[in-house]
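The other protein chains are all here in position, but one chain of the complex has been omitted.
Chains here go by letter, A and B, matching the order in which they are written, and residues are numbered from 1 within each.
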Amino acid sequence: MTGFLIRRLFGIAVTLLVVCAVTFCIFYLLPNDPAVQFCGKDCPPDRVAEVRQQMGLNAPLIVQFGRYVLAIFAGRTMGSGSYAVQCHFPCFGYSFQSGRPVWDLMMDRLPTSASLAIGAAVIWLLLGLAAGVLSALRKNTWIDRTVMVATIGVAALPVYFTAMILLYVVVVVLGLMPYPRYVAFTDDPFGWVQNLLLPWTTLALTFAAIYARMTRSSVIETLAEPYVRTARAKGLRERRVVGRHGLRPALTPIATMLGMDLGGLLAGALITESLFGLPGVGKLFADSLAKSDQPVVMGITLLASFFIITSNLVVDLVYAWIDPRARVS
Amino acid sequence: MTAPLSTGLSGGAGAAAGDPGAAAPAPDPALDPQAQQTASPWRLAWERLRRRRAALVGAGIIAFFVLAAVFAPVLTAISGTGPDATDKRAIDPYLGGLPRGSAGGMSPQHWLGVEPMLGRDIFARLLYGARISLTVAFSAAVMITVIGVLLGITSGYFGGRIDTVISRFMDVMMSFPSLIFMMALLSVVQNVNRVLLLIVVMSLFTWPYIARVIRGQTMSLKHREYVEAARASGTTSARILFSEILPNLTGTIIVYLTLAIPGLIGAEAGLTYLGVGVRPPTPSWGQMIADSSLYYKVDPMFFVLPCSCLFLMVLAFTLLGDALRDALDPKGSRG
Partner (left out) sequence: MTLLEVNDLAVEFTTAEGIVQAVKGIDFAVARGQTLGIVGESGSGKSVTSLAVMGLHRGAKVTGSVRFEGTELIGAPDETVRRLRGRRMAMVFQDALTALHPYFTIGDQIAEAHREHHGSSRKESWARAVEVLGDVGIPEPARRAGEYPHQFSGGMRQRAMIALALSCEPDLIIADEPTTALDVTVQAQVLDLLMRLKDERGLGIIVITHDLGVIARVADEVLVMYGGAAVEQAGAERLFTAPRHPYTRGLLESLPRLDAADGEPLHAIPGNPPSLLAPPAGCVFHPRCPVYAAADTGQRELCTAARPPLRLLADGHRNACVRSEETT
């Protein structure tokens, strides 16, 4: 197990480095001079040259990349002289436009994104699993058919549509709550839930539909396994046969899927964030992209990769924990 | 194990590609040449498909949109207004540029109404938007299929170091936060045909999902007796790949191609919605949704129409893809 973990961690490090390098190349090889971006369009050429020098952009690419990676672990001082700014550990670059280290900017926004993703995940899991299991156990009845028709329709709903309908009905027509705006959980737990309810539902609906379909087919497949028949042959009660012998293996792939989706959403729920104006990482990304604030864009890209890769590892570990066959001795 | 084309579009239509993983069509016994005793497997699949109403509905909707897109110039000639023409008379300057009349300004001149402010004809813009949407989705689907099948089959068949390299490459590609990366690439690259760029960028991040499935199936097909027999009799690898293995993957490829399309349609709309896809004045659904979301309270029709088109198209491809999978993979359909 330890060897496996070490190998995986090494693999993660390599993958992150590759992602980092590719990101770095895209943003620094393309004809978007960060110095010009920083200095502004009407900047005189000698000023641009000065900025380039200060930002260390004249060094060879590989050196710049080395500095970037090193800074993540050691922090760094950006620029020199009167323009020098301190970028503390973990330094993912410094946003000259907003005058703050990228890390701080991202961490300001992460709680919002995490609230959105995790809350939505709870909703879609509850809905999706319940609908999927019910559908599988009542296979080929009208309940099953209704659930399946509903899921295929809901899965095709564009998020924009869901969001606007919810806003229109709940906020405009029924006036049940004000237009959502993000409130930190620590400030006002009730307000946090109330304001996130619509974004959660929007994000969760599609996933719930997909999870319901996945769960259904997985449960049906598992209940047809010989080991489930063995459980019945032992004379176990049907509830135990389904609950202990059927559902556990059936839900293993769902757990895997959840890990991947959650990892992708932590920094990737851009559309939902922008639809509800939630100040999350995705919104920060879209805004920075619009402003060409490259250090932020790059920092978020790395953060998002980190989430995805880490969730892959977590998924593997969870799998090994659930399924003894996957344990590497 | 995540949805084949989960582009991370925050639960957008991008992830609507049905239930993957468990549903990955296993090598179909009906497609096995040894099992060809009575009817041809394609005939059987066709029979199964024809009996499914969902498949017919899906195919019907797709045909409708494809025809509408292809004949967009003809249809707009009949309706009388092109996609870029502005009609100041159809909007009311005293109402902040909202369309005159009910239901978003529907009238004999503008069948589906006009956009607020500019007064462009929505019917025409939807038709031309369908062109963009379908062109991008179909082209990207073909591209990811070609790349995915080529790399997947190579990786699965040759194994060893080739497999290691390709698999690592796929792992790395799948570790990229695809939506974020697509956005970054799309906004960084300037002065390139946006449609072409969209196709390339979207393909770049979605091919590994197909490649992985193809790789797995090739690995199992490789050890079938008829493939081993072909190899033992000295058939070249290229010939085995194209005449023994590829034909047996056709079912899977068709299913994945169909199920990839709704994800790609959703992704195109999403990227355009976020402002990095197709740029105005080119009409596109994502653009229309972005514009209309500001007016959803006062001019709901403007918002509902492009959303409905997007919904119908994604739904249609999902229905057809699901039915195809059941038809080509009878094991799954019985489950």
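We adopt the following convention: contacts are C-beta pairs under 8 Å (C-beta built on N, C-alpha and C of every residue); 3 or more make two chains touch, one makes a residue touch a chain.
Computed from a predicted model, the values in this text were never measured in an experiment.
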item	value
Visible chains that the absent chain touches, using the contact criterion stated earlier	A
Among A:His88, A:Arg145 or A:Lys234, the residue in touch with the chain that has been omitted	A:Lys234
Selected from A:Arg76, A:Arg109, A:Arg216 or A:His245 as touching the chain missing from the view	A:His245
Touch with the omitted chain, as defined above, among A:Pro45, A:Pro178 or A:Pro226	A:Pro226
Chain not shown, touching residues in subunit A	225-227, 229-238, 240, 245, 248-249, 322-325
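Assume only the chains that are shown with their structure count from here on.
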item	value
Centre-to-centre distance between subunit B and subunit A (centres being mean Cα positions), rounded to whole Å	23
Of all residues in subunit A, those that touch subunit B in their complex	15-16, 18-19, 22-23, 26-27, 30-32, 120, 152-153, 155-161, 164, 167-168, 172, 202-207, 209-210, 213-214, 216-218, 220-221, 224, 253, 256-257, 260-261, 264-265, 267-275, 282, 285-286, 289-290, 292, 297, 300-301, 304-305, 307-309, 312, 315
Contact footprint of subunit A on subunit B as seen in their complex	1-3, 6, 8-13, 15-16, 18-23, 171-172, 174-177, 179-181, 183-185, 187-190, 262, 266, 269-270, 273-276, 289, 293, 296-297, 300, 303, 307, 310-311, 314-315, 318-319, 322, 332, 335
